[in-house]
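Shown here: the complex without one of its protein chains, the others still in place.
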Amino acid sequence: MKTSKALMYTTVYLTVTALLMTVATGCWSRKEIESLAFVTAVGVDRSPSGKIQMTASFAKSGALGTGERQTSQEKPFWVETVEGNTMFESFRNLSYLSPKRPYLPHNDIYLFGEELLRETGLKPFIDFINRQPQPRLTARMIVTRGATARDFLQAEFEGMTMPSEALRAIINNLVNAWGTIPDLTIREFMCRMESEGIEPIAMCAELIPLEPDIQLEGEVTREKVKATATLGGTAVFKGNYLVGWLDNFETRGLNWILGKTNNTVIEFPHPGAEDKIASVEILRATGKFKVEVEDDNVRALIEVEVVGNIGCVQESVDFLKEPGLWTKFENGVKNTIEDEIAGAVATLQQLGADAVGFGQDIFRRKPKEWARLRDRWDEIFPTIEADISVEVHLRGMGVILKSIESR
Amino acid sequence: MRQMEAGRISLFQTMCMLLVIRLTATTIAFPFMVQHESPSDAWIGAAISVVTALIVFELMVRLSLNFPNMTVVQYSQTVLGKFLGSIVALLLILFWILDTAVAARAMGNALVNAFMPETPALVFIIMSVFLSANAARNGIEIIGRWSELVSVGIPLTTIMLVLPFRAMDFQNLLPILPYGFGIHLKRSVVALAIFLRLSVLGMMIPYVHNRKEILRYTRYAILISGFLLVAQAIVLVAIFGPQATNSAVPTLQLVRQITIGEFFERLELIPVAIWVLITVVNMAVFVWASALGIAQLFNLNRFQPLVYPIGALATLLSILLFKNYLEQVLYFKYLQSVFVPLLVLGVYALLYAGFALRKLGFNRPTGSVTPMGLEAEADENK
Partner (left out) sequence: MIRRLAKKMRAVAWFGGKKRSGNKKVWQSGPSITISDVLEVNERRIRQAFKGSFDLVYRRIAIGKDGCIAALVVHIDEMVNPQSVISAIVERIVDKTGSLTDPNTAYTHIRDRYLELTGVTEECDFHKMVQEIANGNTCIFIHGVAKVLVCETQGYNQREVSQPTTEATIRGSKEGFVEALPTNLSLIRRRIRNPRLTIEQYILGKVSRTPVALIYIEGIANSRIVEEARRRLSSVNIDSVQESGQLEELIEDAPLSPFPTLLRTERPDRVTGNLLEGRFAILTDGSPFALIGPATFTMFLTAPEDYFERFFAGSVIRSLRYVAFIISLTLPALYVAITTFHQELLPTPLILSIAAQRDRIPFPAVVEAALMEIAFELLREAGIRLPAVLGQAVSIIGALVIGEAALRAGLVSAAMVVAVALTGISSFATPIFSLAISIRLLRFPLMLLASALGLFGIVAGLAAMVTHLLTLRSFGVPYMEPLAPFVAQSQKDEVFRAPWWALDERPRFVGEQDDQRIAPGQMPRPPAPDETYESDR
């Protein structure tokens, strides 16, 4: 009994000492929140000297939060640009300029300049994102077309002032209402990079310089908005390098095949009137493809099925009088979708980049055939014939039965 | 004669303990997938390991039930004689201590890699080993209740596997068997090596209430953990594709993919908490088993004084085992899958052989080992 009491006291003593010791010494990874600068977007370019030029957009404290609301209209973010040999070095170099420690986990957007990706390739950068614990793989990857990422990060948006927030909102808009942008995260990008028979793609963005010297009035004290940005289209990679672009409608073509288009608007020549245009809202779409291999002859069967409503027409129609028009409308939609798909496939074949994943399909379903074709896939891919079949079901026509007629 | 371990555990607690031990390895790090040669159908290997584990433990438990009041350390001496039996028992005990060290190091490393890079892993290791030794000191009952509590982590883990459904693409699971079946047979050994941690069951059986049913509950434990293993292999590949084999902490990455409604995200806190707790309980079982085993081997009166020294030993080992993270990965991929099955299966093969010989009438002169607590329990089990 004596010993166990002594043991008990010893245990208590040791525990308390251990607790005090950890408290006294344990500050290894401590970083008080106010000493951090939250990075919300990172842009990577090639500097004139051939190094990496990293641009980070930091959120100012209280930019998004409520707290004590700032009344002045100053920009809620600031941007810094540094150079370095590797991504890691560049990121650390940000500390030379920022009094607060750059902190990456809240970053949602990675922007890459077009020039960089065409010449240096992506590998040196993606390794940092993948290896370090801080970056999140749910972030989006955007390629800036015809501009540097640095310029791009200076762009501002009305409504949402933080560029990262605004870009994410626009991406969501496009994904949900147009389907003209590839919907994928960095994780999916890397997944494509490593998989057999498929090439990575990324979102594409362009800079729109605004009219010079817009006078902003009222209490606005900050500098005028110099540029804004728009998204849409696809950056197509081949392996490590950026090789080309798909425009908005080709992107939608690709999304039809992949079944990633949800809600979108399709315009096509009005079947009932010359030089007029009708539009249809697509509500749901399913897309799938199958690749058939006979010796070296590869054919892709693409099947798309869409459901939509009449959106609006430039010339009035009365389906009750002319029921045949309904089918013609459906055919109009069908042709447009077919064109978009054919366009996407053709452009990809021209670029030689199998961004659809025809090769992957062969690998998944017929691994043996793939082993045979794999090394020659670059030759075979441009020769693939695509059989496109689109099924269109128009369901509704809004809340009226016929258009207003002018007498 | 007073019993060294007076505690009793229920079948359910036993099952929870087995689950906890098996899932420690998969909750955040997932050694089975590390550098898998054929990720798309990796789950086949996992499934094979479940089947082999079922067979192995069927035999193990049946052997143990022939000596219902003895731990494996005790009956190994009855079966193989004092000398050989002691060596065999010592091997098992060393394996458990080693596994404690490995579990501690794996947890420390992952915490450091993924969360707190500046903190020395030793801090995490010391604290968690101390906690588990403390639990082990209180005997099997406390560990059993602990494992019941942390088993809440199992449904939570399952939910974690389902939640990132939006990021899953099950097409990634194709093709099946592109590189043949052999890879999976080889790979299943990696998972089996981790299943063999459950050999610590040999120490628990004498303390289980109603131990006739133990076989059934062992099967449940293997099936549930096996199901989670397979599900995890499938989900990881569905989300990360070929990248699944590349992550040091794939399950943590997986939880990072969960985003529901823009706000319900960044849930890493939950799996990390579960994982630390599960590891602590797992180590507690091992520390308890090795302390009790040594005490029985050397006919000591109490096992409690051994608990902290064993914890210290495990801490030391965990530091000395691997020089860097690369060595840890290599250990999981190669070394463990060779020596663990060799050791555990070898030991049990020997025990079985000895047992069969005895049964056939080759009654070797056994040492006069009286297993502790045998008399006390003899009538309870009639």
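Read from first to last, the chains carry the letters A and B; within each, the first residue is number 1.
By definition in this document, contacts are C-beta pairs under 8 Å (C-beta built on N, C-alpha and C of every residue); 3 or more make two chains touch, one makes a residue touch a chain.
These figures come from a predicted structure and were not determined experimentally.
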Chains in view that touch the one left out, judged over the entire complex: A, B
Which residue of B:Phe124, B:Tyr207, B:Tyr308 or B:Tyr348 touches the chain not shown here: B:Phe124
Of B:Asn134, B:Ser225, B:Asn282 or B:Ser318, the one touching the omitted chain in the full complex: B:Asn134
From B:Glu5, B:Asp41, B:Asp99 or B:Glu268, residue that would touch the chain that is not displayed: B:Glu268
Chain not shown, touching residues in chain A: 1, 4-5, 8, 19, 22-23, 25-27, 29-34, 36, 38, 40, 59, 61-68, 103, 105-106, 108, 134, 136
Chain B residues that touch the omitted chain in the full complex: 10, 12-13, 111, 115-116, 119, 123-124, 127-128, 131, 134-135, 138, 142, 144-146, 148-149, 262-263, 265-266, 268-269, 272-273, 276-277, 280
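Note that in this section only the chains that are shown with their structure count from here on.
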CA centroid of chain A to CA centroid of chain B, Å: 42
Touching residues on chain B, where the partner in the complex is chain A: 40, 113-120, 123, 127, 130, 167, 171-172, 174-175, 177-178, 239-243, 246, 253, 256-257, 259, 265
Chain A to chain B touching residues, read off their complex: 18, 22, 26, 28-29, 130, 133, 136-138, 185, 187, 190-192, 194-195, 363-367
